[in-house]
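In this view, the complex is presented without one of its protein chains, the others remaining in place.
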Amino acid sequence: MKALPEILKEIRPEFDFTVSSDFIADGMLDSFDLMTLVATLDKTYGISIQGTDIVPENFKNLQTIGALLRQCGVQA
Amino acid sequence: MAPVTTVAQVFDALQGAKAGASAFCTNFFPAHAKVQGWIDHGELLGELRDLSAFFLRKDRDFWHLYFCAANVAALQREVSAIPSLRTERVAVDLVGSEAVLGELLKVVESAGFQRYARLLRLARPNQSGQPQPSADGTEVLCADKTDCQAITDLLECAFDRYADQLPMLYEIEAAIEAHQILAVKCDRALAALLFFESQGFTSTIRYWAVAERFRSHRFGSALMRHYLAAQSAVRRFVLWVTADNENAVLKYRHYGYAPDGLVDHVLVNEMIRA
Partner (left out) sequence: MNFIFRRKRITGILTVLPANERSFLEEMKNFNFPEARSLKLKEVMGYDKRRLVKPGVCVSDLAVFGLQHLFDRGVLNRDEIDALLLVTQSPDHFIPPTSNIIQGRLGLKPDMLCLDINQACAGFVVGLIEAFLLLEQESVRKVVLINGDVLSRKTSPKDRNIYPLMGDAASLTVVERDAEDSVIHANLKMDGSRHEALMIPAGGFRLPSSPETAVLEDAGDNNLRAKDHLRMDGSAIFNFVQVEVPPLIESLLASAGASMDSVDYFLCHQPNRFMLQKLADKMKVPYAKMPSNVVEHFGNGGGATLPIAITFNLANRLRNGHCQVCVAGFGGGLAWASMLMRLGGLSCCEMIEFP
């Protein structure tokens, strides 16, 4: 199963997601990237992230995304 | 192969094979709603392989094979390595113009399949001056739920299960609910049917059949006239017909249908031929 930084890199190959603490503020993910990311996470982990959880705060950095995945039952 | 559980898996597989492909080839043109129906009924298996993806869809006592590959070489290499294609009863459709299908046919034949049937796609633009419904008093109805078994029986009698991809019972039920099966009844039996799918500007006749004992009553004509007259907003009518069924081709030509260049080669494996 792909690691989270790898998934992010596939969406925005030009960025290094291990060095930022705020992907949104740093312009690394826009609202459409979030939807692409959610669709990929849903497929990769066999989950369905709730539409109401698709807010910038949940996708700020690897920690917040990890927390969201754990909330969805993923053993991250 | 493993059961497919989401529609997204299918479209991701197609996208994956297409991305950066030099000569993408596929026989799979899935519609979301249809794929969802197959998944809901546990009818779809899938397998991702190198530069390709393969799917098997259950149909009664055999399977339909669908594939997508980045190029023909990948298809040739991977299709030969799928064990179920030798142990299960499998049919495969190759759709396209004759000119482009040559190479694909060779690859599929080398994987143990033989040609079984060839279908032509016929199309008819919607013209002004639509045929009028018959004036001979034949009553054309929408089929209802009580007709399901009779519809299944007539389809299995009139069509070829491998070449014509007969509908499952749940598809027939859904089509009845959507008022997409027209029927003529006689002596309280189902005498003839016309099963179509219309969406937006296109309408496809899936099956048009008259039970043998009711031929020469002009029930088929009544159904076709009713169908064409009722689809006033449709811009394009299409259907598939077995190429060597000259009788059927002539009948469709009479209503303005003509080949549009697309063919469907149906091949079957040894397990079906045995």
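Letters are used for the chains, namely A and B, taken in the order the chains are written, and counting of residues starts over at 1 for each.
The rule we apply is simple: a contact is a pair of C-beta atoms (placed from the backbone, for glycine too) under 8 Å apart; a residue touches a chain by one contact, two chains touch by 3 or more.
These numbers come from a predicted model, not from an experiment.
Note that the absent chain touches A, B when the full complex is taken as a whole. Across the entire complex, the residue among A:Gly27, A:Gly46 or A:Gly66 in touch with the chain not shown is A:Gly27.
Residue-wise, the contact with the chain that is not shown comes from B:Cys142, picked out of B:Cys142, B:Leu169 or B:Ala189.
Looking at chain B, the residues touching the absent chain are 7, 11-12, 15, 19, 32-33, 36-37, 40, 142, 177-180, 198-201, 232-233, 235.
Interface with the hidden chain, as seen from chain A, comprises residues 11-13, 27, 30-36, 39, 48, 50-52, 54-56.
Assume only the chains that are shown with their structure count from here on.
Put simply, the C-alpha centre of chain A and that of chain B have 40 angstrom between them. Residue ranges on chain B touching chain A, taken from their complex, read 5-6, 8-9, 12.
Interface of chain A with chain B (complex): residues 39, 42-43, 46.
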